[in-house]
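What you see is the complex with one protein chain gone and the rest in place.
Labels run A and B following the written order; every chain starts at residue 1.
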Amino acid sequence: MAEPVPAVAASDFQVIQAFTRKPSNLYQDAWNRLLKNRGSVAGMIVVGFFTLVAIFASVLAPHNALENFPNNSYRPPMWIHSDDPTKSGLAEFPLGTDTIGRDVLSRAIYGARTSLIVGFIPMILIVVIGTIIGLIAGYAGGKVDQAIMVVIDLVYAFPDLLFFIIMMTALRDTWIGKLLNGLFLLFVSLALVNWVGVARLVRGQVLSLKEKEFVEAAHSIGVRDWQIMMRHLFPNSLAPIIVSAAFRVPQAILTEAILGYIGVGIRPATDPQSFFPTSWGLMLLEGRDAILTQPWLLITPAILIAMILLAFTFIGDGLRDALDPMMKGKI
Amino acid sequence: MTEYYIRRALFIIPTLFLVSLVTFIIMHATPGGPWDTDPGSRTSDPRVAERLNKAYGLDKPLYFNPESAQRAIAEGKEPLAIAQAFMDSQFNQFLANLAQGKFGPSFRYRGREVEDIIFEAQSGKPFWQNRFVATAALGVVALVIAVAIGFPLGVIAALKQNTWWDTFSLFFATVFYGIPNFVLAIFLILIFGAGLGWIKIVEIDYWDNLRPWILPSFVLAIPTAAFLARLTRSSVLEVMRMDYVRTARAKGLAERVVVIKHILKNSMIPVVTFLGPALAGLITGSFIIETQFGVTGIGRLFVESISRRDYSLIMALTLIYAFFIAFANFAVDVIYGFLDPRIRMGRG
Partner (left out) sequence: MKKATFIVGLLLVIAVLAACAVPVTPEPTKPPAPAATSVPAPAATTAPQPTKAPEATKPPAPTAAPVATGPKVLRLARGTYPDIIDPQKSSFGIEIEVLKLCYEGITAIDAKGNIGPGAADKWTPSADGKSMVFHIREGLKRADGTAMNASDYEYALKRVVDPRVTGKQYADIVHDVKGAGALIEKEGAKLAAADLDKLFAGYGVKADDAKRELTVSFEYPVGFWHYIAYTWVTYPTDKKASEASQDAWWTKPEGHKCNGPYTIKTIEEGKRIVYEANPNYWRGKAKIDRIEATYIQDEVQRFTAYTKGEFDEVDVTSATLAQVEADAKLKAEFYRYPAAITTMIAFNNVIKPFNDKNVRMAFSQAFDREGWIRDVSKGIGKPYTRWIPPGVPGAQPTVAGAPATDAAKAVETLIKNGYGTADGKKVDCAKLGDLKITYAGTAANHARFQFVAGNFVRVFNCPITLEPVESTVMTALTKDPKTNPQISRQGWIQDYPHPQNWLSVYWKCDAFAKRYSYCNKDLDTLMGKADQTLDFAAAVILYQDAEAMLLGDVPGAPTNYTENLYLLKPYVIGPKDNQSSSDAEWIGEWGPVHTYDVDLSKVPDSYPKK
């Protein structure tokens, strides 16, 4: 190591700044920087669009996502014509039909609901659990910290995928597994495995922050512990949390697809009135079986998933850049 | 300091114990058992399952055996024998086997020891050509590929921040990342095998050739490469803002020297420390790739063992994986300490 890294980085200066200025200004600046980032803006537009589609799915979808049209399976999208009238695209099914003759467009529209929910809810759970535990561990230190670290190390050492599979297999036939078509179980499993990453991140931040003058000052004037945590430590560790959160969303969407592939994904809906009739992950799985016969069944969900991933990745990277002065090279 | 590392290393043992206990608990809470495989087969006879349970010790209680202890007391046995009878359970049997370096008999591959399935080469092959080595080799090759792709992508993105270079590198990494590997795998097989004819669609001789490993390790490497690209980008960006870089530039050093000597060197720290867990992740995450590409490794065994409820195999593989991850985390701590003496112990 020829070049020693200076002990006090520029970021410390920024933290002090953050303390002296009103925090809102800092976020205002970050927001402005974010808006200048082309990628992030595009990402936010995409996410916004899909969110609207998900909310208004029942209005937008031409058909019910579960209704099968007899003698209409494996139709290509409407712009593809074939001499065989049973294999030609129809305007009635703009993106074609799937293996048992369900409208792909409608399924994609309804699938946005599940996939976005699968992305967001676990993310929120992970961030909330991870932040609280990380704050406590970092701030309390000593025995409490050690005990929490034991748990964190244990969860870290557990192969995640094994945990998902075992949880989904063990509990899928209980009432927990049936809640929200199995979505609830998926959320819980994802949260249980992934909170440790956030907790470690927050704990690291807090460990360095709590030695800072402003925390000592707060202590000396008798501010309560929880107030110090909420008023000082939490806002100052927010930046890495936000960035990390943006990357959790696509991760969860992918995990749902992969679990489906192993056969332990969410349960399919049967009730035509169901709010979550299908997911992009499930469509991907069904499409994979038809890769030679009707590739559009695979291409449609693959493009959708890639778009949402890309959108979140751009938002995440944009956030990282926008909040850069407060960051410490963490993702 | 040494004492800290020793303590840290020894800590792996209780971690592994807890991992196996948790696995054991969830595993046995899962409905279905190792004999429930084929609805059409004549195992329908509950007596067959009963007999097999007895033969494989599945009729014993899971954790403790008070019944057998009571019997021992009634028979007026020694306290030691009573304690032994009390401990005569499935979990303790697993621990006892483990103490002798064994994982017990497999339930699915009946008549075979789990350690043989994992570590024994096919008959007539050199000893190292076994399932474990196959998976480990796949992981190592994938890691190398991930670094070869992810690191340069990240560096370029950072050096050209907010240009089309940056956007492109991110786009490239994410598009591949965005396609789940079970789709990407069959896609690439069809493109390179059926379309271009560069590879065989079904590769057979993995051990005697290099070619069959390329595609599976590439598919396996993609998510890691994407993550690495982002990590590198953020790390380089941070170093670029450092005073010493500014100083170096101000001194009028050639840009090449500044980039290689100052920026890259210092931005490697987080990247290097990431490689340990990354390798662990690659080794544990290869099951889909192994199935698709016909690699006889432990990843594939792992998923199958869960769906077939091969309890002893599940325990063995979980432990092996957990060991890898715990060891990788420990290694990261050690490396970190060496790379950056200020961070020792402070890190989480």
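Points to keep in mind about this one:
One rule holds for everything that comes next: contacts are C-beta pairs under 8 Å (C-beta built on N, C-alpha and C of every residue); 3 or more make two chains touch, one makes a residue touch a chain.
Computed from a prediction, not measured in an experiment: that's the story for all the values here.
Contact with the chain that does not appear here is found for just one residue of B:145, B:220 or B:322, B:145. In the complete complex, the hidden chain is touched by one of A:149, A:264 or A:302, namely A:264. Checked against the full complex, the one of A:98, A:160 or A:317 touching the unshown chain is A:98. Contact with the chain not shown here comes from a single listed residue; of A:66, A:218 or A:305, that residue is A:66.
Panel shows subunit A; residues 66-68, 70-71, 73-74, 98-101, 169, 172-173, 260-261, 263-264, 267-268, 270-271, 282, 285-286, 288-293 of it touch the chain omitted from the view. Listed here are the subunit B residues that touch the chain not shown: 31-33, 36-48, 51-52, 54-55, 108-112, 122-124, 126, 136-137, 140-141, 144-145, 147-148, 151-152, 155-156, 159, 186, 189-190, 193-194, 197, 200-202, 204-205, 207-210, 213, 255-256, 259-260, 264, 291-292, 294, 296, 300, 307-309.
Rule of thumb we're sticking to: only the chains that are shown with their structure count from here on.
Between subunit A and subunit B the centroid-to-centroid distance comes to 23 Å (mean Cα coordinates, whole Å). The touching residues of subunit A, counted against subunit B in their complex, run 1-3, 5-7, 9-10, 37-39, 149-150, 152-154, 156-159, 161-162, 165-167, 169-170, 173, 200, 203-204, 207-208, 247, 250, 254, 257-258, 261-263, 281, 284, 288, 291, 298, 302, 305-307, 309-310, 313-314, 316-317, 320-321, 324, 327-331. Contact residues of subunit B toward subunit A in the complex are 11-12, 15-16, 18-19, 22-23, 26-27, 29-31, 161-162, 167, 170-171, 174-175, 177-183, 186-187, 190, 227, 230-231, 233-235, 237-238, 241-244, 261-262, 265-266, 270, 284-285, 287-288, 302-303, 306-307, 317-318, 321-322, 325-326, 329, 339-340, 342, 346-348.
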